[in-house]
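Of the protein chains in this complex, all but one are displayed in their positions.
This part shows chain A:
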Amino acid sequence: MLENEANPTFSKSTGLPRKRFYRARAHSNPLSDSHFPIPISPQNVDYSVHYPQFFPSSERSDSSKKIQFADIGCGFGGLLISLSTLFPQTLMIGMELRDKVTEYVKERILALRVSNPGQYQNVSVVRTNSMKYIPNYFEKGQLSKMFFLFPDPHFKEKNHRRRVISPHLLDEYAYVVEVGGIIYTITDVEELGDWMKACLENHPMFEALTNEELEADPVVKLLSSATEEGQKVARNGGQTFQAVFRRIAPSL
């Protein structure tokens, strides 16, 4: 990455990509037909592309390490970067629908890997529509944490089905999250906060974490502090609404 010194899209002082060259619209329609490649099944996800230090070749056995954290709609990747050093041995992936933003995160991770040898090898990003293709990436019970931070609020009632937390999509999230795994959601829109909480409360396979558990979880603090969106809300003195739920076995 030394040639980046001449590349204006990278900052000279930090070596990181500069965000203004990766501006994208704030919204993307999750219902439109996607034209990017999607792995046929979780076995076809090429880990060597994402985590070259952990997987030198694309050969992978059933017993090898699997992705455990997924940041759905990772945006510019602030949370992933913070989590990477907090859980250095856990593989995590960001999923983002907007092409340019994904490119930014990709460059950001590569630059961080160069400037901090040995670190940030466990994070990666993929451009995909997670509302449609979650089962193509993860097996049953593979994930231990899923993040939905500051998702698109989709205020209009006719667009509610575009919301990333919805009763039917929670079935799919419950499928990929192991029993005991945790779903983190946060938003600065009160209406959406209520909606996400209601969806999770009404789902038979999720239960809310207690206040003590929330206190003890180091990740909860990152929800509002680590992401770009969260920092913006804090800057403007806004309120945030979070809902953190644990996946439980369904009662028979």
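Everything that follows uses one rule, which is that a contact is a pair of C-beta atoms (placed from the backbone, for glycine too) under 8 Å apart; a residue touches a chain by one contact, two chains touch by 3 or more; residues count from 1.
Here is the rule we use: contacts and distances are computed from a predicted model.
Engineer: Given the options "Small ribosomal subunit protein mS29", "Exosome complex component RRP4", "ER membrane protein complex subunit 3" or "tRNA (guanine-N(7)-)-methyltransferase non-catalytic subunit", say which is the protein name UniProt records for the missing chain.
Structural biologist: Per the UniProt record, that chain is "tRNA (guanine-N(7)-)-methyltransferase non-catalytic subunit".
Engineer: Based on the whole complex, identify which of A:K12, A:H27 or A:R161 touches the chain you can't see.
Structural biologist: A:R161
Engineer: Out of A:T9, A:T90, A:N136 or A:Q242, which touches the unshown chain?
Structural biologist: In the full complex, the listed residue that touches the missing chain is A:N136.
Engineer: In the complete assembly, which of A:A70, A:L192, A:M205 or A:V219 touches the absent chain?
Structural biologist: A:M205
Engineer: Could you list which residues of chain A touch the chain missing from the display?
Structural biologist: With respect to the unshown chain, the touching residues of chain A are 31, 33, 35, 40-42, 131-133, 135-136, 140, 161, 167-172, 174-175, 203-205, 250.
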